[in-house]
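The following block contains the structure, expressed as structure tokens.
Only one protein chain is missing from this complex, and each of the others stays in its spot.
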Amino acid sequence: MRLNKILNNTLLVFAACLVLSACATKKVSTGQMQGDVYTGTDTVEYLADGVADRVFFATNETVLTTASRETLRAQAAWMRKNSKINVVLEGHADERGTREYNLALGERRANAAKDYLMTYGISSDRISVLSYGKERPVDAGSNPLAWSKNRRSVTVKAN
Amino acid sequence: MNRSIIISSVLHLLLILVTAMSLPFLAKKPLDIPPIVSVELIQIAEKTNIPFAPKAKKIIEKVKEKEKKLVSEQAPPKKVKKTKTKTVVSVEQNEKVDNKTPEAVPLPEKTVKKIETKKENKQNPDKLDEEVKQVSEFEKKEFVDLDNIAKLIDKAKIESADEIKKNNDITQDQDRNIENTGLTLSEEDALKAQIFGCWSIPLGLPYNENLLVRIKLMLEPDGSVTKTEILDHARMNKPGQAFYKVLAESALRAVKLCQPLRVPTTGYERWKELQLNFDAREMLEG
Partner (left out) sequence: MKKKFIILFLILIFPLKVFALIEVDITRGNLNPLPLAVSPLAIDEQSRNEFKKIIKKENIGSEISSIVENNLKTSGLFNPLNKDAFLQAPEIANLKPRFEDWSLIKAQALITGKVTFIDEKLRVEFRLWDVLAAKEIMALAFTTVPNNWRRVGHIISDKVYERLTGEKGYFDTRIIYVAEEGPKTQRKKRLAIMDQDGANNKFLTLGNELVLTPRFNPTSQMVTYLSYFKNLPRVYLLDIETGTQEVVGDFPGMTFAPRFSPDGKKIIMSFAKDGKSDIYTMDLENRIVDRITNHPSIDTSPSYSPNGKFIAFNSDRSGYQQIYIMKSDGSDVKRISFGNGIYGTPVWSPRGDLIAFTKLHKGKFYIGVMRTDGKGERLLTENYYQEAPSWSPNGRVLIFYRETKTNSDGEGFSAKLWSIDLTGYNERLVTTLTDASDPSWSSLLSN
């Protein structure tokens, strides 16, 4: 009986701690950014109804987020419907890095998007990749929000 | 009753432990270590002065000016006057430093106008009297440049550390100095401090080579130099050692510029022949 009570109390204490720690380490999510990745729509253009033209990345990262994959799936579907259209994936980086490395980073981001499109059946003949590094920011600001808008891979119609 | 208390306190401790471990890990702020103030152990002679106190602490706050004068009791008037001229010019330089803004060109423009110098020369006699009265007074003058401050900080830390090292590594010569009392520590300080002002070390020297120039001097009782001899003469013209020639020339210029040297007032026989070992390594390694 006493043991049960003790166990219950201990469990309560542990639960409380977990709640505390969980609260403490949860990342702040503003309206426009999740962690480091831009989630807004300010700079987004549309290839077609409901088909956003770009995906965003975290600092120094080339990994596709869940949201990015959704967007790319929509793009793949649109490209399957319009089988004559070819695209160029333009990869970009923010300004907080060295110029040459950013060129390579942009290429890697665009390539990550290309690989994903290919897994949805788009032929690589229809997709070319072009990196602009940090040369063509979409937002000229010097703050984390502006930088997050610039870390992107944009799908552009080639014909 | 007791048992519950014990179990309760144990559980409380456990809670504290778990909380402490699971709390968000605060980002460690970089430690703000104040610059090291080195302490030198020196022999106490008749008059002593800590030669080159670490710059770092002083420089960090603001530009400070301290005057260094070594006045010997029996200084012949001629000698003191010349020293004064130098100090006067330096004062002018320091004024310029005060007026400078940080955005100005890094190195101060030391424009010395002939007219100004002459005027100051005339003022000498007054200052002369003051000086003669001030016996065994030690104040330190440092030419500190606003813009060089930050750069000197790092250097200074290393310099101070090296200063101690240097004192330990000192060749037997220095020990010999102390034993034979060729020059007391204070007399040596005076000479070193004087040469510090005159020796413009060429910054272009390679800092990983042997940068030692030994010059033998023959001196008059008033401190003027009658003969200089570079001991490693052969090295001056060695191919690939062009920097050595440059270094030797800078040392010779320092000696010429600093005449008459601050020599002790007594015991001419001791120091009529002096050897200065110019080693630029410490200044350049920084």
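Just so it is clear, A and B label the chains in written order, and each chain counts residues from 1 on its own.
Here is the rule we use: contacts are C-beta pairs under 8 Å (C-beta built on N, C-alpha and C of every residue); 3 or more make two chains touch, one makes a residue touch a chain.
Note that this is a predicted model, so its numbers are computed, not measured.
Undergrad: Among the chains present, which touch the one that was left out?
TA: A, B
Undergrad: Would you mind spotting which of A:Met33, A:Val87, A:Ala112 or A:Val154 touches the chain that isn't drawn?
TA: If we include the chain that is not displayed, A:Ala112 is the one touching it.
Undergrad: Of the residues in chain A, which ones touch the absent chain?
TA: Touching the chain left out of view, chain A contributes residues 60, 62, 95-101, 103-105, 107-108, 111-112, 115, 129-132, 135-142.
Undergrad: Which chain B residues would touch the chain omitted from the figure, given the whole complex?
TA: 52, 89, 105-107, 109-114, 117, 143, 148, 151, 154, 159, 166, 170-171, 173-174, 176-177, 180, 182-183, 188, 191-192, 195-206, 208, 216, 242-247, 249-254, 256-257, 269-271, 273-283, 286
Here is the rule we use: only the chains that are shown with their structure count from here on.
Undergrad: Where the CA atoms of chain A average out and where those of chain B average out, how many Å apart are those spots?
TA: Centres of chain A and chain B (C-alpha means) sit 57 Å apart.
Undergrad: Report the residues of chain B in contact with chain A in the complex, numbered from low to high.
TA: Interface residues on the chain B side: 7, 11, 14-15, 18-19, 22-24.
Undergrad: Going by the contact rule at the top, pick out the chain A residues touching chain B in the complex.
TA: Of all residues in chain A, those touching chain B are 6, 9-10, 13-14, 16-18, 20-21, 24-25.
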